[in-house]
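Left out: one protein chain. Kept in place: all the others.
Letters A, B and C name the chains as they come in the text, with residue numbers starting at 1 for each one.
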Amino acid sequence: MTVEPETTLAPPFAPLQLRIPEPAARPGEAPRFADVALSPAGAVRRPEVDCPENDLLDLAYSLVRVLDDDHQAVGPWAGRLTSDQLVVGINDMLRQRAFDAKMLRAQRQGKTSFYMQALGEEAVACAHARALRPGDMNFPTYRQQGLLIASDYPMVELMNQIFSNSHDPMKGRQLPVMYSSKAHGFFTISGNLGTQFIQAVGWAMASALSGDTKIASGWIGDGATAESDFHAAMVFASTYQAPVILNIVNNQWAISTFQGFARGSSATFAARGHGFGIPAIRVDGNDYLAVSAVSSWAAERARRNLGPTLIEWVTYRAGAHSSSDDPSAYRPKDEVAGWPLGDPVDRLSQHLIATGVWTDDDHTAAVANAAAVVDTAYAAAEANGVLGDGHSTSPSTMFDDVYATTPALLKHQRQQAGY
Amino acid sequence: MTVEPETTLAPPFAPLQLRIPEPAARPGEAPRFADVALSPAGAVRRPEVDCPENDLLDLAYSLVRVLDDDHQAVGPWAGRLTSDQLVVGINDMLRQRAFDAKMLRAQRQGKTSFYMQALGEEAVACAHARALRPGDMNFPTYRQQGLLIASDYPMVELMNQIFSNSHDPMKGRQLPVMYSSKAHGFFTISGNLGTQFIQAVGWAMASALSGDTKIASGWIGDGATAESDFHAAMVFASTYQAPVILNIVNNQWAISTFQGFARGSSATFAARGHGFGIPAIRVDGNDYLAVSAVSSWAAERARRNLGPTLIEWVTYRAGAHSSSDDPSAYRPKDEVAGWPLGDPVDRLSQHLIATGVWTDDDHTAAVANAAAVVDTAYAAAEANGVLGDGHSTSPSTMFDDVYATTPALLKHQRQQAGY
Amino acid sequence: MATMTMIEAIRDAHRVAMERDDTVVVFGQDVGYFGGVFRCTAGLQKEFGDHRCFDAPISEAGIVGAAIGMGAYGLRPVVEIQFADYVYPAYDQIVSEAARLRYRSAGDFTAPITIRMPTGGGIFGGQTHSQSPEALFTHVAGLKTVIPSNPYDAKGLLLSAIEDPDPVIFLEPKRLYNGPFDGHHDRPIVPWSKHPLSNVPDGHYTIPFGQARIHRPGSELTVLTYGTMVYVALAAAQETGIDAEVIDLRSLVPLDLETISTSVAKTGRCVVAHEATLTSGFGAELCAILQQELLYSLEAPIIRVAGWDTPYPHAHEWVYFPGPERLGAAMRATMEAG
Partner (left out) sequence: MATMTMIEAIRDAHRVAMERDDTVVVFGQDVGYFGGVFRCTAGLQKEFGDHRCFDAPISEAGIVGAAIGMGAYGLRPVVEIQFADYVYPAYDQIVSEAARLRYRSAGDFTAPITIRMPTGGGIFGGQTHSQSPEALFTHVAGLKTVIPSNPYDAKGLLLSAIEDPDPVIFLEPKRLYNGPFDGHHDRPIVPWSKHPLSNVPDGHYTIPFGQARIHRPGSELTVLTYGTMVYVALAAAQETGIDAEVIDLRSLVPLDLETISTSVAKTGRCVVAHEATLTSGFGAELCAILQQELLYSLEAPIIRVAGWDTPYPHAHEWVYFPGPERLGAAMRATMEAG
């Protein structure tokens, strides 16, 4: 017996069509960010850290902002940092920016093979780092150098790594910017996107299993949220209520692909948390005060055993994806000018000036100071060698650390290689 | 300069603890389903198919039900099937149930190596199959035999496959129940969980890319939603707005692991859709009328190019996971008795009786008829051989279909094997 | 000393490790309350609590990824993949992460994790419960790949794996869980209790990796093998009457080159046997090494006896499985060659 399907729709049907997402603007068009949902500074509430997840749903669609158009800190997320802390913050960001500029130039000059800056995104990592405690562990991507800079990791070590020189802590094994420092709460960066997100959850689970008090903070880019390990992280964090902060850095672009490809038809990346009962919050990533306040809120949730928090940091990748990339091929050249959340360094500096903490001259001096710090480190690092000048670690180290103890067959290969 | 982190929380901190989920009841305890959120029959609204996703959020937390406690069909999802269609439906389910019972017995008698029944879940696949159109494609798991039975796939072919006999359409290559029939809209079942979910999206994308009118329907178990391919499916369906129905069959268990491990701290599986902007709806999977009505609704959404729908079918795995499993080791022996959504066959039969469509005697006759259909098919299949009796396809076929054309080295191996 | 099946020996190894070291945690699909679909972790949750042994969501990538994070924290996770056939979703975490953590961080972070999984065929499991993927791990620098063939070795090798500072792929031939199996599927099943290697010492002992076991000394021909195929080789030796030296590699990486080379130098003839598909199987590596080391000592070409280059079939399991007849024929051919 054949029965017609129960439907109000009868054949013939209109042909289906596939939606291929397109960004709001392409080269030659005017920048357009009308689709980026904004909230006025101070408008978003600050719930208690133990607020149930289903009373927080709105936070995934709004945008936590502290600094208003008059450069004042307003609303319930404001007033949580001292002036000293803010000055530390801007100096962190300035150091990062000077560092990035210098290393990009070094790459252009052939001193290394590759570089990735985080221009325009400095507030996210710098403010977050200062909201964690010693012993906490970040699982970063290649765009969180700010975590190390704001943790006072020696800048010369960053450069040694980038130059793959004789003092490279990674012994020349890793592509530039693939740092690692357990002592500074910075997990070894992987070239494979997404893998670290579930590892962060595992680390946090281990801390909780051990009755420890340390928390983990996992990082991922907007594009990489499409990777499978994002899901693994969400499932495990949700199931075991791991003490972890899950950070999505939405800088609008994944190489040439705009964030709409990974986000799909959901309104925001933060909304991903809703399917897992994970408190989710969307934040102005170019607002140092907002980043700091929300990072602390999430850290406190984790530390109080209240489980994971998903944070979407809304920011903009002002530079190229990497030294191998030229964004003028796929986005308007002046797109950054249209970015509605401004520049994190400018905004914090204006706030410091508006509140009388410092002056234009202080700012100029801080910029100069940051450059000087970078130059000093650079001179020291360069003295240890740059890529290709012969001042690398001994090639024999290439065979170390594959295992704790080098097996006989590999030793034999080392000998064959002449070492 | 070291700055204390901005937090209201000061050391010393209490030790963290990991949450390890536990089901409501274990062997020796009374069944408990208090956590399963129910809605009264007829209580859940039926939005238009083009209702925006963010106006549908409540549907992921409620439970669409049509049959009430008096066996009447009530509410906005009712009244969509004729009496004839309902009789077809109960006969489909009865055939499936008789088939499962017979094949489980055959496995016990050593006629095959393995079997998986879908006892208690018959309504989900049977009603869904009849809501699709010829040419649509299901991407099933091993627990959707109902799709084939309700598509009038010859039962003897199912049995030939299970017996790995000379007429096995899969040529003895596949574990029992791993059917495939393109002609019946049934994609080849994988032993690897989750893989088919993204493939369903790909198939639907292809249909849309081709300007076709066919839709796909992907299937996954509650446990397998934790797999990465679930995420891939959600991302791709959301991004490209593929014409696909994404079905989660929440039968409460994944072998010995209760659904809380995959669901985590989200309230429902349907809620997973919210993070992707995919309309999501939670349905009483033991209510044939509800399954049919929601399947048609989702199919119409897909067919009208309105994009994907995520459906959570709430049901209960009344039998063991497979012929290799004994659930008394991990759940209360009588847990099914406490299951609040009853039995799908009983419920539909009671509805038919209550509405005067048929009688107790009709039911008895239908049961007998289903058994007879199964017995007839069984006799025919057994005549083609059972596993291990030597009546399989020629072993030479073992070397076919690795590639369209068997390469020389593989031909050589076939000769070595003596064929 | 107690008589144990391989399952019991594996369970015992877990227990010993968990007692000695609080940082050993055990998890995987169905391994907690239920104790694993093969019962290899039965009783552990009850004995050690659900913080030491627990269930996991069905996400192999999640299980291994979380284990890597835990290892980085300082724990020693032991995880179970329900069947080796289901390890592929975790392959990225294993290959790109676990295997390279120590190297890429110059020792700053390590992955002291054990990834257990039932491997091999012989149980009518069809193409997704029968695979032998060892060669997909031996190609990856940074991993160790181990495969025991009996209860005694299983316990000692598993304890070594858990205590190893690096990631270990621990493959358990599922057809051997309850007894040695020589490929004669039509004969009565033999339980472990009849076999001397079911005598398992109490408490702690380890078997170092990289040491093959000579199950049968012989002078005429060397059979290099591991896992279930060890018993097939022993049967083939007996049935052909060839005085074969049957070597159980036990660990593929690191490899006991010395025992292998000494034997083949002595016999001048060698057959390599494994269940995995022939092409690019681990047998290829053994042949490549041996011809390079011992070309002039070889009196006959080395023959590989392996699974055919097809997916593992259901009905024709015994045509696919390289049983004693197929192996025996290859041994005879090798004796006759040259």
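The rule is simple: a contact is a pair of C-beta atoms (placed from the backbone, for glycine too) under 8 Å apart; a residue touches a chain by one contact, two chains touch by 3 or more.
If you're wondering where the values come from, they're calculated on a predicted model, not measured in any experiment.
Participant: Among B:Gln107, B:Thr239 or B:Gln252, exactly one should touch the missing chain; which is it?
Facilitator: Residue touching the absent chain, from the options given: B:Thr239.
Participant: Of A:Gly79, A:Gly211 or A:Pro395, which one is in contact with the hidden chain?
Facilitator: From the options A:Gly79, A:Gly211 or A:Pro395, the contact with the absent chain belongs to A:Pro395.
Participant: Any idea which of C:Thr128, C:Ser198 or C:Thr222 touches the chain not displayed?
Facilitator: Hidden-chain contact among the options goes to C:Thr128.
Participant: Determine which one of C:Pro89, C:Gly121 or C:Gly183 touches the chain that has been left out.
Facilitator: C:Pro89
Participant: Identify the residues of subunit B touching the omitted chain, counting contacts across the whole complex.
Facilitator: 137, 139, 169-171, 173-174, 178, 180-182, 187-188, 190-192, 195, 198-207, 209-210, 216, 228-229, 231-233, 235-236, 239, 401-404, 407-409
Participant: In the whole complex, what residues of subunit A lie against the chain that is missing from view?
Facilitator: Residues in contact with the chain left out: 18, 20, 22, 26, 113-114, 164, 168, 171-176, 178, 190-194, 223-224, 226-229, 254-257, 261-262, 264, 324, 329-330, 387, 392-393, 395, 398-399, 402, 409-410, 413-414, 417.
Participant: Since one chain isn't shown, list which residues of subunit C touch it in the complete complex.
Facilitator: Counting over the whole complex, subunit C touches the hidden chain at residues 85, 88-89, 91-92, 95-96, 99-100, 103-104, 127-128, 135-136, 138-142, 253, 276-277, 279-285, 287-288, 290-293, 295-296, 298, 300-304, 309-311, 338.
The working rule: only the chains that are shown with their structure count from here on.
Participant: For subunit B and subunit C, what's the span in angstrom between their mean Cα positions?
Facilitator: One centre to the other, that is 35 Å.
Participant: Among the residues of subunit A, pick out those that touch two or more other chains and give their numbers.
Facilitator: Where subunit A meets two or more other chains at a single residue, that happens at 205, 207, 209, 228-229, 231-232, 235, 239.
Participant: Note the residues in subunit C that touch 2 or more other chains, in rising order.
Facilitator: 51, 57, 59, 61-62, 89
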